[in-house]
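Removed: one protein chain of the complex. Kept in place: all other protein chains.
This part shows subunit A:
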């Protein structure tokens, strides 16, 4: 069964249609990278999939359950109670981390498990500490976000998302706000997650990374999926738009 199924979704804003019918499936534990030029609709796709934006048309299913369905203007969204359960199916890592500045690292990670999933405090704390260790951040649990580098913040944000034990984790350009060195440390962490059983959908501009880490790559342009396949297939594609795009990454 697919963790995520997206069927022909469309989304427009005032200045035009951004997604012009996009479909994709993500299997359990699969790592999928979404690449493409700025404005191609990658981020909008992610925002629609994570329910941060409503869709104009199409269907979104998680683990076989319909979360959003808009057919011929007839809208069906899951109610907030279901959504709460749903939020533990997927997690999202933002480009600019969006950590809670008034909470320390530990609180950032364990607050949602305790408050939303009603986990016991001790248990949540243990799990948070072990996640921090995996992120290479042992000893930083009492730091506040402002004390951390961008790379450390992003790793805390990844730990925060993982703490809810999602089946699927979305990354929205997770290294775009970081310098090359910090980018590497975050990419390493994401790569280490690929070995776990969590499916990942990564919107990224890091071509080498996408090539190394993904089972499958999707190339988007102007609101549609232009090319889809294994890293080899996509990077060796004869599609002109694809070749033009990749050409810009080679000096």
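Observations on the structure shown:
Convention: a residue touches a chain if its C-beta (ideal position, glycine included) is under 8 Å from a C-beta of that chain, and two chains touch if they have at least 3 such contacts; residues count from 1.
Convention: contacts and distances are computed from a predicted model.
This figure omits one chain of the complex; the name its UniProt record holds, of "2-oxoglutarate ferredoxin oxidoreductase subunit beta", "Stage V sporulation protein AC", "ABC transmembrane type-1 domain-containing protein" or "Fumarate hydratase class I, aerobic", is "ABC transmembrane type-1 domain-containing protein". For the chain missing from the display, the contacting residue among A:76, A:98 or A:192 is A:98, taking the whole complex into account.
Summary of contacts with the chain left out: across A:43, A:88 or A:215, the touching residue is A:88. The omitted chain makes contact with subunit A at the following residues, 50-52, 80, 83-84, 87-88, 90-92, 94, 96, 98-102, 111-112, 115-117, 144-146, 160-161, 164.
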